[in-house]
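Structure provided below as structure tokens; questions to follow.
For this depiction, one protein chain was excluded, whereas all remaining protein chains were kept in their positions.
Each chain gets a letter, A and B, in the order it is written, and its residues are counted from 1.
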Amino acid sequence: MATLRLDGEGAPVGASIAAEEITLIQWREGVRPVAAGFALAIPNTEDIAQLSEAVTEAATIILAFPAFMDGRAYSQARVLRERFGFRGEIRARGALVPDQALFMARAGFTALEIGDADPAPFLDALGAYSVFYQYAADAALPAHHLRARRRQAA
Amino acid sequence: MSGLEKGQVMTANRLRDGIAVFLTRAGTWSEKIDEATLALEPQAAAALELRAKQDELATVVTGGYLIDAERRDGRIRASHIRERMRTLGPTVRLDLGKQADGTAGGFAAEGA
Partner (left out) sequence: MYRYDEFDHQFVRERTAQFRDQADRRLKGELTEDEFRPLRLMNGLYLQLHAYMLRVAIPYGTLSGRQMRQLALIAERWDRGYGHFTTRQNIQYNWIKLEDTADILAALADVEMHAIQTSGNCIRNVTTDHWAGAAADEIADPRPVAELLRQWSSLHPEFSYLPRKFKIAVTGAPNDRAAVKVHDIGLRMHRNDRNEAGWEVIVGGGQGRTPLVGVTVRDFLPEPELIGYLEAIMRVYNLYGRRDNKYKARIKILVHELGAEKFKAEVEAEYARKPEASTEVEERELTRIANYFAPPSLEKLPRWSAGFEDARISNPDFARWARNNLAAHNTDGYSIVNISLKPTGGIPGDASADQMRLMADLAEKYSHDELRVSHAQNIVLPHVKKDDVFAIWQALDAAGLSAANHGLAGDIIACPGLDYCALATARAIPVAQSISRKFADLDRQQEIGPIKINISGCINACGHHHVGHIGILGLDKKGEEYYQITLGGSSSEKASIGSILGPGFAGHEVADAIEKILDTYLKLREPQEEFLAAYRRLGAKPFKEALYGDTAA
């Protein structure tokens, strides 16, 4: 299972972190891996707003796309980044279509579990646009911000 | 009932232009339903499905499915109005679609 990492230098394809991964159920049962950097897998039906405690302890949060049309995890990722200020890895798991990679990156995902898929189309999709129209969880500045900046410079 | 056969025809849309097409005995796709293979029993229909699947993989057509149809005097008519529409063209623009360029089945044209 290959994981495509979107942050840092370039976007290397690495093996998925073998280190401990626990489910939300395990976490609720009190499982706390000793090793730093455990990953917590959260279903997309969970109310992420109630999980602020759980997510502060994890190094990686894994969010689910049971089907590529099921977009709940986009909202979950933004809540993690923008409300909880979560700085660790947010990894997408499930039915990932290359053309959705940019939406995922903008919503705050930093890693995609792409399995045996060719990483090239995912990377292409990330670069498909240079213009955005809204703030999201990434660093991209929307067009209206750039327009304002230009007005100020003028 | 003389000469009336009921069965199933495989239809799909051609991938590159979306035109409704029908699977022929020769294994090609025709715009004319009259040229379609009419599968008279389930085994034959299954064979048409298999063939359509292959052509979907080969990006010839997309979205294949079987439709009920009947043949009389060598002409084929789809049973459902939706499918007759696809064999003819819009009933409100007789100048457009297969009915306009003569590729519709004559029997099909007897009524949408």
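In this text, a contact is a pair of C-beta atoms (placed from the backbone, for glycine too) under 8 Å apart; a residue touches a chain by one contact, two chains touch by 3 or more.
Keep in mind that what you see is a predicted model, and the values were worked out from it rather than measured.
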Subject >> Visible contact partners (per top-of-document touch definition) of the missing chain >> reply: A, B
Original post:
Going by the touch rule given at the top, which residues of chain A touch the chain that is not shown?
Top reply: 47, 49, 68-72, 74-76, 78, 82-83, 97, 99-100, 102-107, 121, 124, 128-136, 143-144, 146-148, 151
**OP:** Since one chain isn't shown, list which residues of chain B touch it in the complete complex.
**Re:** 13, 15-20, 56-59, 62-63, 79-82, 85-86, 89-93, 96-97
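Here, only the chains that are shown with their structure count from here on.
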Original post:
At what distance in angstrom does the C-alpha mean of chain B lie from that of chain A?
Top reply: 47
